[in-house]
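Data first, discussion second: the structure below is written as structure tokens.
Of the protein chains in this complex, all but one are displayed in their positions.
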Amino acid sequence: MTIRRVLILAPTVLILFLIQSYLWVPTYEEQTRGNPDRLNEYITASIGDASILNPILSADSASSDIQSLVFEGLIDRDEELRFRGRLATSWEIYEEAFFYVNEGASIPGVGKAEGEDVVALLWRAKTGDLPTNPELKASLGNIREISVGPARNFLVTRYEKKNEEDKETEEVRVRVSAPARIKLVLDAVDQDLFQNLSHILGKDYFSSFNGQGYLAVDDERWQEKRAKYAEEILPATEHNPIVVFHLRPGVKFHDGPVFDAHDVKFTFEAIMNPKNLSPRIADYEPVKRVEVVDPLTVSIVYKRLYSPALGTWAMGILPEHLLNDEALKKEAIRLGKNPEKFSMRQSRFNRHPIGCGPFVFREWKSDQYIILDRFYDYWEGPPNYKRYVYRIVPDLLTQEMEFYAGTIDSYNVQPHQVERLRDDPRYQNFSGPSFGYTYIGYNMRRELFNDPRVRRALSMAIDVDKIIDYVLYSQGERITGPFVKQTDYYNHSVKHVPYDPPAALRVLEEAGWRRNKEGWLEKDGKRFQFTLITNSGNDLRKAVLAIAQDAWKQIGIDVRTDLLEWSVFIQERVDKADFDALILGWVMGIEPDLYQIWHSSQTHPHQLNFVAFNNSEADDLIIKIRQEYDHERQVAYCHRLHEIIAHEQPYTFLYVAKWTAILDKRIVIKETDRQGKIMYKKIKPTKTGNFAFYFNKWIKLPEAPGFAAEG
Amino acid sequence: MRRRSGFQEFWRLLKQNRLAVTGLAIFGLFFCIALLGLVLTTGRNPAFDPAMVRLQEKLRPPLSRPNLETLRPEEVPRLGVYLFGTDDLGRDVFARMLQGAWVSLTVGFVAVGISVIIGIFMGGISGYFGQNHPSMDTLIMRFVDIMLCFPSFFLILTVVALLPASMYNIMIVIGLTSWMGTTRFVRAEFLSLREQDFVTAARALGVNHWRIIFRHMIPNAMAPVLVSATIGIATAILTEAGLSFLGFGVPPPHATWGSILSDGKRFIFDAPWLTFVPGFAILIVVLSFNLFGEGLRDILNPKLRERY
Partner (left out) sequence: MLSFIGRSIIQKTITLFFVSIVSFLIIHLAPGKPSQVDPLNPKFTPEIVERFRKEFHLDKPIYVQYVYFYRDLFTGKTVSWKDNQSVLGKIWERFLNSLPLFIVGTIITWTLSFPIGIRSAIFRGGLYDRSATFFSYLLISVPGFFFAYVLIIFVVTHFHVPVIGLKTFGIGDASWLRMIMDRVWHLLLPSVLGATGGIAILSRYVRSQMLEVEGQDYVRTARAKGVPEEQVHYKHALRNALLPFVTMFGLILPGLIGGSVIIESIFSWPGMGRMAYEAILARDYPIILTVNFVSAVLVLAGTFVSDLLYLVVDPRIRL
């Protein structure tokens, strides 16, 4: 019967055909043998795909992984996390400070003074003619130039909304007749300058300056805004820190043209351009202007003291010649789009980026891979790997499978996998502290948590060491405060809260909590009860959730738990501060700027101090830290701030998880010395825990080399 | 000859289908375990505490004995042995499975309950009143069409992802997205029942519409509903497992078999029992539901019956 035969034959043939394909697929061993070029490729796996390969537009980690290879910033961090020049060879920081002559104020010993008189007085003080204290002396010694700018009249236009809901704005014209202004050029940034100068000029010389008196608002209706305008247009004092970068000559973009100062200025302007919707705009808001001094010198003038600003110049520099208005207009016309509406966001560049980093972009298949080739003209010499492949493998378990199958060289390895592969002779493994920490945060708006003793007791009931040992497989470190542990800002003298449930009970008893018959803690007839929440999708936090619940239950606290999807968690709970306690993590920048997370002004909805931490000394320190340009002083302020936060325990600081990595042993560092001799070295993490710091020198060898025992 | 009662007849037919009997037996066993689990794992000091964390005892294989030296007396598992091993936090997998049985069962039953109630209601109205009020019939059937246009798992996923995660939301969403089939065949059944003599007679006697529906029609239309409900429970348990895999399953403190399974998959090399115990448990239970449902279909479908 033909039908019957067909019915039986068809599936058999199909199955055989499908199964025989197995014979064609290379196994792990065959991959490098069959394709020697595989040794020159580095394939890494990522859970998510990049979104947009333009350093000023992206905000996700996958995109920044790729951008860090394709683009280059002016500076970056070296092995010790200090700044190091990349596209900039060197830089210096100085300051221009300004203050308006306060015609109404009486200077001690001088009386009312004009601009020239004030300059003369300051010169006298600087040369030592006046009695000074050491701080003032330091401030004066720092002054390089003193000059006076003449009084001038000008017109400012402001735009105001008629009322809150209105979209239309109205022009408000402000006539300003500014008094003379003194300009001081300082060798180094000095945040205490004006405070010290007031010893000479009088205690309230600066504070009594009446800006409102110098401006007139034409329109009657906007008179009440005058105070605000005076503050904006005529601030009594102003600090303008200036960073001058000297750029590296002869650095080329991947498409040939040479990089220069105009590209830096362009990158800055692109970020600030509202059309581009750059998420980094806030970082650059303190910049007043960027000036091209000459093609290899660029100076950045800031509006105010903001020391973390220097770090923002690690951002990749865009090529002006591909993205300026003219180029975009051409692209829009070529694509048949309206050039008026066409912005950098629509440009093809975002999927075909060109920078001056060590790797040249080659291909991007969404949710599959991104391929980069090495850049032969890289200023530091081309990388050893010919090709870098970024594969997107969304499932962690299959990443592991692919690693065993040899089609990826590195992946997001989990601590328990490292534990298993530790003794495998085929692999080498690394780990090092990361920049993020996990914590339990208590909502101090709730009465339950506004007693520091209670928060401390809750911390004491959790055995963090055990969490690190068993949940993280020892791939973690304890942390006591909010700074990055690898930096000097972290105060190592702060002791962590000990694990001691009986003591926790005693502390709680002091605070009025006693155990009832059933064993629950009670105060005034009310049970100690709250809900601990975290976001779903993070196994470690989920584990901490279960452990904390269990640990607190042991001392008689009735804890409910809830796991929420990320955006619901953020929008419904965190933003609205509608939670009792939560488990969350912060990934910290190296800069010690804690303003957004810890300053008491940041406790409103949608702001990041959602636990409502409020401490006036901490507030002062936070401001001082972000205004201080001197490292030593900054460190001292940070140490004190760390102590305060650790004492207050707004968070139970849990741990810094270590990142972990596994590589084939055949991947090594290859260096060529001056005589052209090739040397192989074992890959080692830097002191701060970055194992991929020398990535450009890595290469995979056909056989694992033996290394001489080294220290 | 004495006529056997409906139930006896049913039982006789069921006994002939050995797979269905096995399915029913496992289903019964599962039900008992789930009830037992509810009793044994709740309260301040439950006999089996599924939330008891013993970090030092993590990832112990099944049937291993606890290390008594490191445990406080209340931490020692009730059976003196970790029957199904422990998970990555040292929680007793057996206790978790016990608790999960009840939760999984609840998810399945409530979700299907919702969908059956909606289905009977919509299908009943549409089938019974359809002829006199064609607009109502059209409205309901068009609504069914609209709902059928959504890819079901994708719809469930979207809604569950957008809503706050909770056990109730998941049950409700699964229920609300799976009533269309029931509606369709309840309607079909009603349309044919409507024309049958006993209904016509009841109507002629002026019996209240609702009384006719509840007393005469629904009981007669129950057979296919029952079959699809049995299979629906199986599907709901699997759907919940799929959602758990994607991280949108029933959130703790409730553990379902699906969430135990998807939590365990990270450790599939280090602790395969964390994957295989819940995996096979789901497999067996879902299989028993499906086989029982299939048997039920054969028995309740007189057209097929006569051929056996």
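Read from first to last, the chains carry the letters A and B; within each, the first residue is number 1.
As a working rule, a residue touches a chain if its C-beta (ideal position, glycine included) is under 8 Å from a C-beta of that chain, and two chains touch if they have at least 3 such contacts.
Note that this is a predicted model, so its numbers are computed, not measured.
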Contact with the hidden chain (one of A:Lys112, A:Arg506 or A:His606): A:His606
Absent-chain contact - pick from B:Leu13, B:Ala47, B:Met136 or B:Leu163: B:Leu163
For chain A, the residues touching the chain missing from this view: 1, 3-4, 7-8, 10-11, 14, 17-29, 31, 34-35, 37-38, 41, 43, 48-49, 51-52, 59, 274, 277, 279-283, 345-346, 350-351, 365-369, 389, 391-395, 397-398, 401-402, 404-408, 565, 567-568, 570-572, 574-575, 596-597, 606, 608
Residues of chain B in contact with the chain not shown: 18-19, 142, 145-146, 148-151, 153-154, 157-159, 161-164, 234, 238, 241-242, 245-246, 258, 261-262, 265, 268-269, 275, 279, 282-283, 286-287, 289-291, 294, 304, 307-308
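Note that in this section only the chains that are shown with their structure count from here on.
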In the complex with chain B, residue positions of chain A that touch it: 396-397, 400, 414, 416-417, 420, 463, 466-467, 469-471, 518-519, 536-537, 539, 542-543, 545-547, 549-551, 553, 560-565, 568, 572
Chain A partner contacts - residues on chain B that touch it in the complex: 44, 51-53, 55-56, 58, 88-91, 161-165, 247-248, 251-253, 263, 265-270
